[in-house]
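Take a look at the structure set out below.
Every protein chain except one is present and positioned as in the full complex.
Think of it as A and B in the order they're written, each chain with its own count starting at 1.
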Amino acid sequence: MYKITEIANIKNMNTKDILNELIDLKNKMPDLIIKDIKPGLFKHVYIITNEAVSSGDKVNDFILKHFSGLSIVGSNPLKNFKRDVERNIPSINFKNVDTRESLLEFLFSGFTIVIYKNEVIAYETRAELDRGVTEPTGEPVIRGPKDSFTENYNKNIGLIRKRIKSEHLCLEELTIGTQSKSKVGIMYMENICEDAIVDKLKAMLEKINIDGVMDVNNFKSFINKENHTLFPTLLYTEKPDDTCRFLLDGRIAVTMENSPSVLIAPTFFVDFFHSSEDYYHKPFFSSFLRLIRFVAYFLAIITPALFIAIITYDQEILPVSLLINFTVQRSQVPFPAIVEAFVLMFTFELLYEGDARTPSIRGTSLSILGALILGDAAVQAGIISPIMVIVIAVSAISSLVFIYYDIQGSIRFWRYLLMILAALFGMVGFMCGFILLILNLCTIKTFGKPYLLPLAPFLIKDQSNALVRRDLTKINKRPSYLAKKNIIKEVNIK
Amino acid sequence: MKKLILIIGVIIMCTGCWNYKELTELGIVTAMAISKKDNKYVIDMQFVNIVEAGDKGVPESPISVMSGEGDTIADAIRSINMKMSKVFFSSNMEYMIIDKSVADESLEEVMDFLARDTKLSLNFLIVTSTNEDPKNVLAALSQFNLNPASNVSELVRRSEGRYGASTSITFKEFLAKYLANGITPVIPNVKLVGEVLEAEDNETLKESNSNNYVEVDNLVAFDEKGEAIILGTDESFGYNFLNNHIQNGAVTSACGENYFTVQTLKSKIGFGELKGNKLSVDGEVQAEVFFYGCENDLNNEKTLDKLSKITKKTITEYIEKTINLAKEKKVDFVGIGNYLYKNENDYFDFDKKDWNTDGLSNIELDYNIEVTLLKQGNLKGDI
Partner (left out) sequence: MNRYKISSLTFSLIFMCMLNSSLLGIIFPYILHESKTSFYLSLGISFIIGLFLIFIYLKIFNFLPDKDIFEKIQAIFPKWLSKIISLILMILVFFVTVIIIWRLVTFISSEFLVETPNIFIGLLIAAPLFYAMLYDFDVIGRLATFCLVVAFLLLMFNVISLFSQVDISNLKPLLNFDFNHTSKSVIVFSFVVLVPAFLTLIIPKDNIVDAHKVAKSVLIAYTLEIFSIGLIAFIIVSVLGIDIANIYTFPSYVVLKTLSVLSFIQNTENISILVWVLLMTFSGSFCLLFMKAGLKDLFNLDKKKTQIFSILFIFLPFLGVVLYMLPYEIYLNKYKYVSVPLILNISIFGMFVLIYLIGIIVNKFKKIA
């Protein structure tokens, strides 16, 4: 595009040289606009801007109008302009430009460059390039705030600050990425949070040595590396109300520029079954929803394995009528049950992935294809048995109730492992697989704390907001395993 | 280490799964019979035919019966194995016919065979068929249930509470009574009505007025030599009253030339105290008038008193008849010995002496059964 030939002070350069270089550049860069305004005799003010990154309105309203509309009297139009801006328009920034390098940097980040004789000033006329605050797409809501984070760093922090107007909400900034130099912000409530965890997280982030990070999800590989597990140990959310809830629990939020989601740490197993919506419903209903999610999680993992174990090893569990029924259905299928289950499961995975990546306009054709071909035609063709379709469907539907996508990985892995063990050893193999699953959960530690908190080790005091949720007036304490200061919430509603 | 686990996993995967059985490999046994012919064990098994009930209406015969013969039970089963392409699956067996020919010493072998099998449940029923070849009972079809085995087991279970002249016994109860001191199990007797049909014949299912079906008969107990002691209707009633098997039994007694029937609502009869040689039989029966054919006015209190006295006498007679039969045959199927063993441990030495021959005949019984009539149905008096 343009080449930096040398680093030189602009003051030592003739403005003509700069202008010539920019005019050369315009040949390769048609979005570069160079205007020559003559406010007086033999006075040339050059206004240079890049229309792709700067807002045309701002340039028109504040710069061009000034120079063309107002008759600028006096010998120094630039000085007058500066004074006018300072006095009347506080929201516009201007900066003196010293070097050729910084001139180009300002130009490409949306500033308008004004050159008069040997003086160069850059005015901020940045265009709003990111999308506005929209509804969350990954975590749809029915009840509650419907705004979500965007790619704009300041906007994200604003969305959080808007909700917690406290002087204790701290923001520490880091720069990560040797090339991308992304700005990363660590937010926490200094009067609630455990300091050791903040230090630990900061140390982990500072250690990251990589050329570029594109999203907070990149940090997954650098935090809590010691766990050999597929269970998510960090939570990613795009909802500011969720984030604020976590912050008030004493957790830390990590935001990054250009990332529409926020990373929450430390998070535990039960947190992935909670949703901010739980707090907007009545306690009974939200407890019911939580229990449904827990049941669904285990159903998603165990149903195919349990079914395989029952129909190939422990058939006596089935009543005779059901046994005959299943046998009739299975008698037309040439494969062993395990192969049948794998084939169906694999097709479901294809559908799932296809559906997730298909634009919604084309989504209907996919669902028709899936429902018709898989549901009916495959059964008709005698490739799979109807009961297996039901079992896999139960497992698949159960895996869809989760808000946080990360939990899917653990469901997939353990589902297939249990299926293989059940096919090899029946019920005992299934049980052994289940013990392995629980052991795996027991071994995980996030920031030195057991992942299964507060279920194992069992903390009686924290049960009011774990598997179930009690009334908000009853949850008057923050989680004892997270908050170390100000443990009691001040909600004495009488 | 990960490689080691992978290698072990691959070895297991490649060497195969030993207990793995597809549903289609199973021959589902719904009923079984053990008998003895010419000193050889004969085992009959009723299998479910896995056929899809298509749109042709009634399918081909839903069951098939296979028989095997051998010197031991294991041999007999092996000989069925030769004829079948499928693996026996007997966990869901509904009932088992123990023929009187194996009710003697060979009963021990049968019990051993049934109890040792890990896949067998303990909940199937035990029945016998004194008049019929067990194979014919197994081969009979039913109009009410496509699975004739579950029809028979339902039949036996229902007849116990409703009618009162039969009782059901599961293998667990049978084994417990077989092993316990001072009690012999009582088994319901099933018989076949109508001509003998082959199992493959499904004519029964096509006719509405079938003359070929299985019926529950009275009760049977076996003595040590395998002789069947058949309990008549009265003795069966007595046995069921004593064991509190009756829920809604009908008791009919005579009043002069006519008769009346009461239906029991609640019946609780059992043994009581032992005084010297005298064991009391205490109990309370609550009943309602079910049918009334006598002449006296039912509205009169005295009539009701009289009726309950007559009913009391009838029930006492039933029980007396049962116990007398047990004493006469010297087989304690009522469980007096077991009751004494459990509650009056010093009365008889069960380890050293034989209760059936030495103890049973010495015991005297004293009956105190109270009958109260609670309701008289819809009518105020009689018509």
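As a convention for this text, a contact is a pair of C-beta atoms (placed from the backbone, for glycine too) under 8 Å apart; a residue touches a chain by one contact, two chains touch by 3 or more.
Everything numeric here is computed off the predicted structure, so don't read it as measured data.
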item: Partners of the unshown chain among those that are drawn; value: A, B
item: Contact residue for the chain not shown (choose from B:Thr30, B:Ser61 or B:Asn92); value: B:Asn92
item: Touch with the omitted chain, as defined above, among B:Asn277, B:Asn324, B:Asn343 or B:Ser361; value: B:Asn343
item: Chain not shown: contacting residue from B:Met84, B:Ala115, B:Ala228 or B:Leu265; value: B:Ala115
item: Hidden partner chain, touching residue among A:Val133, A:Ile317 or A:Val401; value: A:Ile317
item: Chain B residues touching the omitted chain (full complex); value: 8, 12, 15, 17-19, 91-92, 115, 118, 121-123, 172, 175-176, 179-180, 341-343, 345
item: Hidden partner chain, residues of chain A it touches; value: 313-314, 316-317, 319, 421, 424-429, 431-432, 435-436, 438-440, 442-443, 450, 452, 455-458
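Assume only the chains that are shown with their structure count from here on.
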item: Length of the line joining the C-alpha centres of chain A and chain B, rounded to whole Å; value: 68
item: In the complex, chain B residues that touch chain A; value: 12-13, 17, 19-24, 26, 28, 30, 48, 50-52, 89, 91-92, 94, 119, 121, 147, 150
item: Residues of chain A defined as touching chain B within the complex; value: 311-313, 315-316, 318-321, 323-324, 326-328, 330-331, 336-337, 420, 423-426
